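Once you've had a glance at the structure underneath, I'll fire off some questions.
For this view, one protein chain was removed and the others were kept in their places.
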Amino acid sequence: MIVAKRKPFDEIKDFLKDYKKVLTAGCGTCVAVCLAGGEKEVSVLNAELDMARRLDNKPIELGAITIERQCDREYLEALDSMVEGYDAVLSLACGAGIQFLAERYPEKPVFPGVDTTFIGVNQDVGWYEERCRSCSSCVLGMTAGICPVTMCAKGLYNGPCGGTNKGSCEISKDQPCAWYMIYERLSKQNRLDNILKITPVQDWQNQKPRTVIQPGYKTSENSAEK
Amino acid sequence: MKSESNLEKVLSAGHFAFTGELGPPRGTNAEEVRKKAAFLKGNVDAVNITDNQTAVVRMSSWAASLILIQEGLEPNFQMVCRDRNRLAMQSDILGASAHGIKNMLCLSGDHQSFGDHPMAKSVFDIDSIQLIGMVKQMRDEGTFLSGNKLDEPPKMFIGAAANPFAEPYEWRALRLAKKIAAGADFVQTQCIYNMDRFREFMKRAVDMGLTEKCYILAGVTPLKSVGMAKYMAGSVPGMDVPDELIERVKGAGKGKAAEEGIKIAVEQIQEFKEMEGVAGVHLMAIEWEHRVPEIAKMAGVLPRPVV
Partner (left out) sequence: MRLDYPSNIKIIRVPCTGKVDVMHLLRAIQKGADGVYAVGCLEGACHYNEGNLRARERVNHVRRLLEEIGIEGDRVRMYNLSSGEGPTFAAYAREMAENIKMLGPNPLKKH
């Protein structure tokens, strides 16, 4: 899932300083699971904003809604009738959701309430770890299911580097060395030959905006060459 | 000859090579480079010029390399993958070669979090093994990484680093083989303190036939003090300093630690001269350039061959 962190309160408050009626829009998918932008986080943030603005003698009227997914038109539609009545929208969705919302209401100022942080896993309630940088050419098959792009501090394709330190990465004793783990796991699976050959230079595919059209879903509208 | 560099000539003539190291200044002080170079001149075959070592900004490696050439020394131009993408790397390689730089050491580079700009965005467009391959392609095929032809290939003697002490040990010789397969002509190792482990590593390299394909220079850094020994042992990733060695430096007594450190280094160099597969020594006497002449003399590696 996509993991996000709530933005510092002062930053959010500053975004909204000139608005009197704001809709806080949560997203019920990734950011809700990682406890950053779901229904509950919307009500906490609104309570904070309400109190802070009262203390400033500049009361604010706040609406709240959490839709299933802000990155999907089908669900965004539910906002159409609401957004009109507000001066601005504060979205707690991930960066993609916020943009999709802003795109739908181009006249309306839209602000981010979270910092979108990574694609990761749920280690425990409230504890998430990054696992993928969406490089567009996954090498997990070669690396025993451990991502060198994300988990190696230098994103090496032919690791480990000389800094690997008894299983830890050179950057910190608390950071496991991805390539040490890759070596260990491949070695146990008798697949070390995977990394004996040189992995050639990558064709980076994440250096410009990407579009995916799944096979069988081409239309005259979406198939313009990108 | 791949590069006609002095280092290549010394090694291919079968001499025991001896290389030094110099860290560029944190400013434009070219005099400092010249001063350090003076201690090395005539005592080493080539001098490694570090590239923003430990991710701290310094005068660029190729620029300091040029000062060395002016002073009549041969630089070994270090390049890390942290700070440049493939475009910048290739253009710097062309420029370096055009100015007479003939040796290059290809490194990953310390992570930026160690340095003076810890929040910098690192590059790592390609890694050190891919860099080795790229330089080789430029030199031997006369093409850029893209495959396009280049006008006058850069004649570089290609170096790589090896750390015989980082776990998993079984991987170390395999990784060395990978670097050689990518195109490394010579290898300089991490500072060696654990001689037992290094002997094992060399035996493995010899058995695998790696020393036939590539020159291995053993890395030596004299311990200046007990503090330095402990720091190396505890805080430098991938470094292996056995306790006996720390004890030995300690045992030398007050004011004598540095002499003991030099003595240890000299003994090491003497053993490397005899060790199968070791083609030379890379002496990294960081901020201790002025002691290089006496170390070279004591180790019996002078005079340096003229080839």
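Letters are used for the chains, namely A and B, taken in the order the chains are written, and counting of residues starts over at 1 for each.
Just so it is clear, a contact is a pair of C-beta atoms (placed from the backbone, for glycine too) under 8 Å apart; a residue touches a chain by one contact, two chains touch by 3 or more.
All figures in this text were calculated on a predicted structure; none of them were measured in a lab.
Visitor: Could you tell me which displayed chains border the chain that was left out of the figure?
Guide: Looking at the entire complex, the absent chain's contacts are A.
Visitor: Thinking of the whole complex, not just what is shown, which of A:V44, A:A78, A:V121 or A:C138 touches the missing chain?
Guide: Looking across A:V44, A:A78, A:V121 or A:C138, the contact with the absent chain belongs to A:V44.
Visitor: Check each of A:K21, A:R54, A:K173 or A:R210 against the chain that is not shown and name the one that touches it.
Guide: A:R54
Visitor: Residues of chain A in contact with the chain that isn't shown?
Guide: Within chain A, the residues touching the omitted chain are 8-10, 40, 43-44, 47-48, 50-52, 54-55, 57, 59.
Everything below uses one rule, namely that only the chains that are shown with their structure count from here on.
Visitor: Which integer distance in Å separates the CA centroid of chain A from that of chain B?
Guide: The computed centroid separation for chain A versus chain B comes out at 41 Å.
Visitor: Would you tell me which residues of chain B are touching chain A in their complex?
Guide: Within the complex, chain B contacts chain A at residues 81-82, 86, 108-111, 113-114, 122, 124-130, 133-134, 145, 161-163, 166-168, 171, 174-175, 177-178, 181-182, 190, 237-238.
Visitor: Can you check the complex and tell me which residues of chain A touch chain B?
Guide: Per the stated touch rule, the residues are 153-168, 170-171, 180, 183-184, 187, 192, 196, 198-202, 204.
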